[in-house]
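Scroll down for the structure; my scribbles are underneath it.
One protein chain is absent from this view; the other protein chains keep their places.
Naming follows writing order (A, B and C), and every chain is counted from residue 1.
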Amino acid sequence: MYRTMIEPRVSETDGLGHINNTVAPVWLEAGRNKLFKLFNANHSFKDWKMIIVNMNIDYVRAIYFGKNVEVRTWVKKIGTTSLQLYEEIWQNETCCVKGTTTYVHYNREKQLSEPLPEEVRKELKKHCYR
Amino acid sequence: MYRTMIEPRVSETDGLGHINNTVAPVWLEAGRNKLFKLFNANHSFKDWKMIIVNMNIDYVRAIYFGKNVEVRTWVKKIGTTSLQLYEEIWQNETCCVKGTTTYVHYNREKQLSEPLPEEVRKELKKHCYR
Amino acid sequence: MYRTMIEPRVSETDGLGHINNTVAPVWLEAGRNKLFKLFNANHSFKDWKMIIVNMNIDYVRAIYFGKNVEVRTWVKKIGTTSLQLYEEIWQNETCCVKGTTTYVHYNREKQLSEPLPEEVRKELKKHCYR
Partner (left out) sequence: MYRTMIEPRVSETDGLGHINNTVAPVWLEAGRNKLFKLFNANHSFKDWKMIIVNMNIDYVRAIYFGKNVEVRTWVKKIGTTSLQLYEEIWQNETCCVKGTTTYVHYNREKQLSEPLPEEVRKELKKHCYR
């Protein structure tokens, strides 16, 4: 599991007084930074391979400004050319958001999906949800 | 169906050169403005009733800067206290994003879900997906 | 003057119940789309030339969700390689935000600022603030 600590921002709240629902995808993506690095050690966009195809988010509880949150990122399923993640956002020892996100490993130049590299696959297995 | 025209912004693109995936939820929420108004004619946050509980988004095609998009918002299912929407984002006559979003009609003061008002229900029926 | 109509989004409000201050730069940039097109007819990022060097914003009045705003964009000063804009955001017939933004016309490949092309200069003159 990857853990990412995030400090909520005033700009991420909305008129209801808590964090706006559209911020959850932003934080979940922020939680994938270490994972993105596996595919692309120097974080270059030129060689970017991970293309998102689905995101399914349950909003369980409101998240508030003023207290840090933790994004938890697990690998749920490693396919041949795809990768499914299970992710949660926690605040105050409560799970506030949970969801699954699916990526395809894609060669943008050739416009073809490509098998996940063996060394990445090995690393991903260390972060599986169980 | 509600239609909302949106002009993509430079700030909504990302290093891959197209609109970042986290912008889709923002545009879909923007497409619900007319619907929010049904519950809350003066757009006051004090009386806000619609609380999001789930969002499921398929990313079908990349969206680019430089050409307007259209958000299309249908009512998929009207429950007793809940509402499910089916939504699409179109660019260049192509459906690029589609998804379903579920809301609960919630009284924040009493902390209880409440039945959708009859007059709102009547209006929602005009926008059903078929 | 360029005019751009923008419909405020729930995600752009903050816990104080109005539009968050960090949204003003986003809307002002959105208001420059037609101007960006002068330099780059096909909106390609590969050939992007306008690099922002300063932004100075006065927040005059709060902006609220529920009513459209208009961004007004004037050319304030045309330099040899630079361009200064004067911009306002209006809601309810009131000027809520005003500011100046300075760009440099920059060749990113050669890493050098370049004179503004004559035909662009001609077009910019039509939008001067007076």
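The working rule: a residue touches a chain if its C-beta (ideal position, glycine included) is under 8 Å from a C-beta of that chain, and two chains touch if they have at least 3 such contacts.
Just so we're clear, the structure is a prediction, and the values are computed from it rather than from any experiment.
Only one of the listed residues, A:Y2, A:F39 or A:F65, touches the absent chain: A:F65. Across the entire complex, the residue among C:T22, C:T94 or C:N107 in touch with the chain not shown is C:T22. On the side of subunit B, touch with the chain left out of the figure occurs at residues 10-11, 13-15, 17-18, 20-23, 65.
Residue positions on subunit C in contact with the hidden chain: 14-17, 21-22, 25-26, 29, 45, 48, 51-59, 108, in rising order.
Residues of subunit A that touch the chain left out of view are 4, 7, 9-11, 13, 17, 26, 29-30, 33, 36, 42-43, 45, 64-66.
Simple rule for what comes next: only the chains that are shown with their structure count from here on.
Of all chains, C has its CA centroid at the greatest distance from the CA centroid of subunit A. One simple way to say how far apart two chains are is to compare their mean CA positions; for subunit A and subunit B this gives 22 Å. For the pair subunit B and subunit C, the distance between mean C-alpha positions equals 28 Å. For the pair subunit A and subunit C, the distance between C-alpha centroids works out to 32 Å. Within subunit B, residues 17, 26, 29, 45 each touch two or more of the remaining chains.
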